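One structure is given below, represented as structure tokens, and several questions about it will come after.
A protein chain is absent from this complex, but the other protein chains hold their places.
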Amino acid sequence: MVRLPDSANVQECSRDPRTDQELIAAANTGDAAAFEVLYRRHRDWVVNLAFRFIGDRDLALDVLQDTFLYFLKKFPGFELTCQLRSFLYPAVRNLCIAARRKAERHQSTGNELEDLEAPPPAGVAPAAHEHLAAALAGLSAEHREVLLLRFVDGLSLNEIADALEIPLGTVKSRLHNSLAVLRRDERTKKLLEQ
Amino acid sequence: MNHGDYLDERQPEVPQQFIDAITAAHGQRVLVPTEVDAAILDKAREHLQSVAGKRRIIRFPRWLAAAAAVVLAATVAGVWLQKRPAPPAFAREDLDHNGRVDILDAFALARKVQQGAVSAQFDMNGDGVVNSRDIDVVAAQAVRLDGKQG
Partner (left out) sequence: MKAAPAIAVGIALALSSLPGQEPAVPQAEVRFSAIDVFVDSEAQPLAAYQLTVTAPHGDVRIVGIEGGEHAAFKEPPYYDPKAMQKERVILGAFNTSPAEQLPRGKTRVATIHVQVSGPTILNVTTKLEAAATSEGHSITAQISLVERNAK
């Protein structure tokens, strides 16, 4: 993989040692540089989450902009009471639903997470990943989302609970049961052998 | 692996090969063009510069501050000298006066809020307004495990 050289500003942002809370406090006083650090820190996670939901690059970029503009309007006076990704997750999800509806005039069936998830991308990698993707497709949307937030997005269990607005125990239960299903599945059990 | 050990935030552990496979299956990366970054950050600068511009320090003259202190002290003294009201027969959250606080009290307050038929006595959290937060206070009391359930 080739790593493209970052601009000096991007490098500074990635080295900024301040926590999200500290950056938000600074942005509340009008510090635009602090907001830029937050943006660069969470940009890729937001756009890739949006792409996972709607499978369209251009729509994902629209959702990226809408998400951070929504976040920007919270200033001044924004108070972060959880991890920032837990705060952004429902915003991304809801904006994806709106973007999908606008683009496709899609009618909600009431299970919006099921309707929202993009089909597996074309040109997918080798067979092992296809088997895993197929096995994941057999899980319920709620179970699959917890699994992806944990192992693809790297959210902690508490962050997942906050993002999905469900109790921590429910997160643990869904994670445990999802992995149990994948361990029993002949297509995926080898991936989970220690 | 102990499937039941969820005390550690990092549990359950899975092999790295699983993480690699699930990331490859679902971790598509979208490259963000610099013009998208610029559009967002330009709006951020515009919005936050107006925030910075509005921040002012308001100074009061000393005589006004002293007068305010005197009024405040007199008010506090007046309140302290008044007789304390008799304790109510029922808990404030016990809206239906059945001797216990339960979800029906929260429900009753919710209906009052919905109908606009509220007064200061229903301000459960003392923030000066009667709204869903006061309903939450009553509901939380109703389901408390160690609370007085009447």
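The letters A and B name the chains in turn, as written, and every chain counts its residues from 1.
Note that a residue touches a chain if its C-beta (ideal position, glycine included) is under 8 Å from a C-beta of that chain, and two chains touch if they have at least 3 such contacts.
Worth saying up front: this structure is predicted, and the values here are computed from it rather than measured.
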In the complete assembly, which of A:Leu69, A:Ala91, A:Ala134 or A:Ile166 touches the absent chain?
A:Ile166
In the full complex, which of B:Ala52, B:Ala68 or B:Ile103 touches the chain missing from this view?
B:Ile103
Considering the whole complex, not just the chains shown, which residues of chain B touch the missing one?
2-4, 6, 102-104, 106-108, 110-111, 114, 136, 139-140, 142-146
Even though one chain is not shown, chain A touches it at residues 139-140, 143, 166-173, 176-177, 180-181
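The rule we apply is simple: only the chains that are shown with their structure count from here on.
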Cα centroid separation between chain A and chain B, in whole Å?
26
Write out the stretch or stretches of chain A touching chain B in their complex.
27-32, 35-36, 39, 43-44, 47-48, 50-52, 57, 60-61, 64-65, 68-69, 72-73, 75-76, 120-121, 124-125, 128-130, 132-133, 136, 147-148, 151-152, 156-158, 172, 175-176, 179-180, 191-194
Any idea which chain B residues touch chain A in the complex?
1, 3, 6, 9-10, 12, 14-15, 17-19, 21-30, 32-33, 36-37, 39-41, 43-45, 47-53, 55
